[in-house]
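Take a look at the following structure, please.
For this depiction, one protein chain was excluded, whereas all remaining protein chains were kept in their positions.
Moving on, here comes subunit A:
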Amino acid sequence: MNAEEDLLSVHPEDVHVDGNAIAGAMSLVLGREATMIVLQCAECGDRHRVAETRVYLRCPGMVVRCPACSACEVLLVDRPHRLQLTLMSIRLMELP
């Protein structure tokens, strides 16, 4: 397999997607559309939209990481009767 083929492959171990994947669960917690919310990482100070974060899917838990320094910003656990959002390395949330 060459590098060109790899680009269109989806590997089971490649579970890093982007913040669009947590929009559904996060909007329930926040009561509004979540992907355009700007986060500032408490570790490195980088500012980015929720849509631009890196999301590692380990169902039922999802880890949201800073795209600049990979610090864990949010831990989200979506279970049938419980939705848990743990805020970790976030200094600021800015709602447009």
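Following the convention adopted for this analysis, contacts are C-beta pairs under 8 Å (C-beta built on N, C-alpha and C of every residue); 3 or more make two chains touch, one makes a residue touch a chain; residues count from 1.
Note that contacts and distances are computed from a predicted model.
Q: Leaving aside the chains you can see, what is the UniProt protein name of the one that's missing? Options: "FAD-binding oxidoreductase", "cytochrome-c oxidase", "DegQ family serine endoprotease" or "Ectoine/hydroxyectoine ABC transporter permease subunit EhuC".
A: Its record in UniProt gives the absent chain the protein name "FAD-binding oxidoreductase".
Q: Consider the whole complex, including the chain that is not shown, and state which of A:V17, A:A42 or A:M88 touches that chain.
A: Selected residue, touching the omitted chain: A:V17.
Q: Could I get the residues of subunit A that touch the absent chain, sorted low to high?
A: So the residues of subunit A touching the missing chain come out as 3-12, 14-21, 23-25, 27-28, 33-36, 49-52, 55, 57, 59, 78, 80-81, 83.
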